[in-house]
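Provided herewith is a single structure, encoded as structure tokens, for subsequent inquiry.
Heads up, one of the protein chains got dropped from this complex, but the rest are sitting where they should.
Going by the order they are written in, the chains are A, B and C; count residues from 1 in each one.
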Amino acid sequence: MTLAPDHSGGSSDDHADSAEAPSPARRTYSYLGPAGTFTEAALSQVPEARDQIWRPVRNVGEALSDVVEGRSDAAMIAIENSVDGGVSTAQDALATMPGLRIVGEYLVPVNFVLVGRPGTRLDDVALVAAHPVAYAQCLQWLTARLPEHAHLPAASNVASAVGIVDGVSDADAAIAPPGILDHYDLELLAEGIGDNANAVTRFVLVSRTVVAPPPTGADKTSLIVELPEEYPGALLELLEQFATRGINLSLLASRPIGDALGRYRFVIDADGHVRDERMADALLGLRRFSPKVLFLGSYPRADRAIVHYPDRYSDDVFVEARDWLRGLISGEPEG
Amino acid sequence: MTLAPDHSGGSSDDHADSAEAPSPARRTYSYLGPAGTFTEAALSQVPEARDQIWRPVRNVGEALSDVVEGRSDAAMIAIENSVDGGVSTAQDALATMPGLRIVGEYLVPVNFVLVGRPGTRLDDVALVAAHPVAYAQCLQWLTARLPEHAHLPAASNVASAVGIVDGVSDADAAIAPPGILDHYDLELLAEGIGDNANAVTRFVLVSRTVVAPPPTGADKTSLIVELPEEYPGALLELLEQFATRGINLSLLASRPIGDALGRYRFVIDADGHVRDERMADALLGLRRFSPKVLFLGSYPRADRAIVHYPDRYSDDVFVEARDWLRGLISGEPEG
Amino acid sequence: MTLAPDHSGGSSDDHADSAEAPSPARRTYSYLGPAGTFTEAALSQVPEARDQIWRPVRNVGEALSDVVEGRSDAAMIAIENSVDGGVSTAQDALATMPGLRIVGEYLVPVNFVLVGRPGTRLDDVALVAAHPVAYAQCLQWLTARLPEHAHLPAASNVASAVGIVDGVSDADAAIAPPGILDHYDLELLAEGIGDNANAVTRFVLVSRTVVAPPPTGADKTSLIVELPEEYPGALLELLEQFATRGINLSLLASRPIGDALGRYRFVIDADGHVRDERMADALLGLRRFSPKVLFLGSYPRADRAIVHYPDRYSDDVFVEARDWLRGLISGEPEG
Partner (left out) sequence: MTLAPDHSGGSSDDHADSAEAPSPARRTYSYLGPAGTFTEAALSQVPEARDQIWRPVRNVGEALSDVVEGRSDAAMIAIENSVDGGVSTAQDALATMPGLRIVGEYLVPVNFVLVGRPGTRLDDVALVAAHPVAYAQCLQWLTARLPEHAHLPAASNVASAVGIVDGVSDADAAIAPPGILDHYDLELLAEGIGDNANAVTRFVLVSRTVVAPPPTGADKTSLIVELPEEYPGALLELLEQFATRGINLSLLASRPIGDALGRYRFVIDADGHVRDERMADALLGLRRFSPKVLFLGSYPRADRAIVHYPDRYSDDVFVEARDWLRGLISGEPEG
């Protein structure tokens, strides 16, 4: 990850700087800034974003509004972390802002250091600045090593450390990406403090509603579904729409609808593409079950892992069954 | 029921007699004879069969062969009895003879008397002639009243009594339809001996493969399905194809495939018509689940009872979901 | 199979003959006579029945009544045939006569010959005497070779041929077990006429209610279950009681309850023993689902095939879960 501290407090970065008179052909990408965040690292994985305008924003709602309202062509947002789980603000924003489609998925490995002002010793640390997601990912280490610490939430993984450097924060130490030390004069108090060495954050690139990218065999379909009514077994029926078509779910998260305790919508990532027969059939079943199905898109998986499924759910089985039914209805003798 | 004893031993009846030079426009209907059987009573319920050629045959295989080989336009066969259950020979014949379709369903109330040669007393009866289905329907009465009787199976409900009259049978008594007494000199030993006063036999009219009669809202679809492999839960999965589309089954019978103990095919009557969206969708699911699905037809129910089902499975829900999916795939913004 | 034609018309056989003064210790077994039937062959497989009193009866109801009313200690009855399916009269009798238990299962291979009076030629055969189950097992052969035959049902596989010998039947030929030729002067018209060379009939030995024989690992549990009410999915729920405990069903047959068309009870053979934890749990679930569960017994399978099931349904998993729950309720800390 390349940190760009000179832009950390600003509303633009070096990409944006060079775009004062954007040609009509250049595209704009919104992302959680400042430069140096994991989100920027995710955006740097997008080949089409190279040499385009990168627009740092301050929260996921702003990033998605940029897309809806035409200020950006796409937004990169964090959607899930392997340790902390779904990013609920991103999930809720996608659930309530119409007209969006996920068109790509990206993974960024995450690792953290604990830094303080020069001269700070680990034993002196009482107040730790950290973005809440980063904090959650270091909680076991903190509980073991600094059991009496308090948490001062920060707005981003860069802002946590910048606050210490600038003196605006009264935290004793900050959790930040390792690259922070290349750019700021900070004391390294501990490194590799993440609770899981393989921790990774999953990002999605979101555009306005478009035709889905073509199937690759290694695709994912994202949905948000509200159960039609509250009765024992409604979620069961939702899940059966997938299980009965051999479709595995890689994500199932519940989010409160917000009107009352106990009312949820479900955020779902299903293996496969809307143009796979079994997925199309599952979506039909889902829509008949609940009119409140939001299709967020079908797009290639970040890990490019081919989706495996039982032969009985292959496209030709679906096509053959339709041919058979057509024959029945037209009164043809059975083969 | 009209008995026609003068034809009871013959291979034709009064309808057939009058058909010595059939005009090309006349249709032929095969049925289990002789005249006077319940099957003939079922055929007399078919308006289109009036003044056509009625062809009495000796077993269900012959009746269906007549249709397959073009000797008849349709065959009336008994398929289920409210007391004895499915008529297994009929079910097995339908399962193994290709090119047939059920086009109509008819119900005939059944009631029985016990008759003997003049002078016979009930207490003298040791051997009872009866068609096996009739026998089963009177078994409680026989067990209670004649606990030590033996059963001599007869080929039809008329043949049982005729054997006694003719003296070719050494039975002491016969189970027969009540009308038998109008035509033969027999002693009435007991009447109303059926175990269920509301007993009824269900018949189906079978033709060569044709386009199904149009949906009436009170339809039935008949199928024979072989499970794809033997594993715990295969039948469960078959039944779910119907349950998950709100389709009730009025008949589920298992019949051995015949190659080994424990291997079955399932005879199914499902409420609804192949041109109902939910039924078409269930058939697609069924066919994908098992390539061995035999569609026997969709036709009006004999009782004309309108099929009720939850609103969520109505045609417009299916149509709406397809429109929605089409929009998704084409990249239209959601309404 | 040993035929005993000298007893074919009688009410006793050689076993019974020798039992004129039965010692109190001798047990009585009822079976469908006369001697020479497949049922007698099944009874001869029972070691405990050797040198006991064998009581031939004329129908399954009589056999079971003998047991209920104490005239016999047990009855051997045919319950299913690999070609023709469940023996419905036996299933219905078990469903309606309380106080019975199946204690053993036996398999008898079945094969048939076609016989006539001396001098008869196959091409002359028009009327074929046969027990209906035997008839069904030879139907393909008959349809191909004697397409225009008629069927004269007989009371047993021995009585069909005896009628021809005695001249009381006007059939031209009879279907019988091959051994018939050792005992009667009959013309062999065709042999091996059964449609399936591996055809087998399954018999069960029925006693009054007793403690089930101990589990052997190769056991079967027989049940008759009435669905609690008619709604889409009730049968599904019944089957789930087994599937969710890893229990395979070797038989599922529907039988009409008899009060109205479309009302069924289900005859079930499930792999395993009531003293297996998973089976006991399934029975509890079944009973809660429907108060109309008739337990017909757990007994060793005729084929002695060990029942396989997933490890997760083994007895120790059930025992461990109960221990765990007991700990929870008593407030013990989790291990």
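A few points about this structure:
The rule is simple: a contact is a pair of C-beta atoms (placed from the backbone, for glycine too) under 8 Å apart; a residue touches a chain by one contact, two chains touch by 3 or more.
Keep in mind that what you see is a predicted model, and the values were worked out from it rather than measured.
Every visible chain touched by the undisplayed chain in the complete complex is listed here: A, C.
Among C:G70, C:G99 or C:P147, only C:G99 touches the chain left out of the display. When the missing chain is restored to the complex, the residue among C:A126, C:A260, C:I306 or C:L328 that touches it is C:L328. Remark: the residues of subunit C touching the chain excluded from display are 98-99, 101, 208-212, 228, 237, 240, 244, 274-275, 280, 283-285, 287-289, 294-295, 312-313, 317-318, 320-322, 324-325, 328-334. The omitted chain makes contact with subunit A at the following residues, 58-59, 61-62, 65, 80-86, 88-89, 92, 107, 131-132, 136, 139, 143, 147-155, 168, 170, 195-196, 198, 200, 202, 230-233, 235-236, 239-240, 242-243, 246-256, 258-262, 264.
Going forward, only the chains that are shown with their structure count from here on.
In the assembly without subunit B, touching between the remaining chains defines the groups A | C.
Taking each chain's centre as the average of its CA atoms, subunit B and subunit C sit 26 Å apart.
The residues of subunit C never reach two or more other chains; the list is empty.
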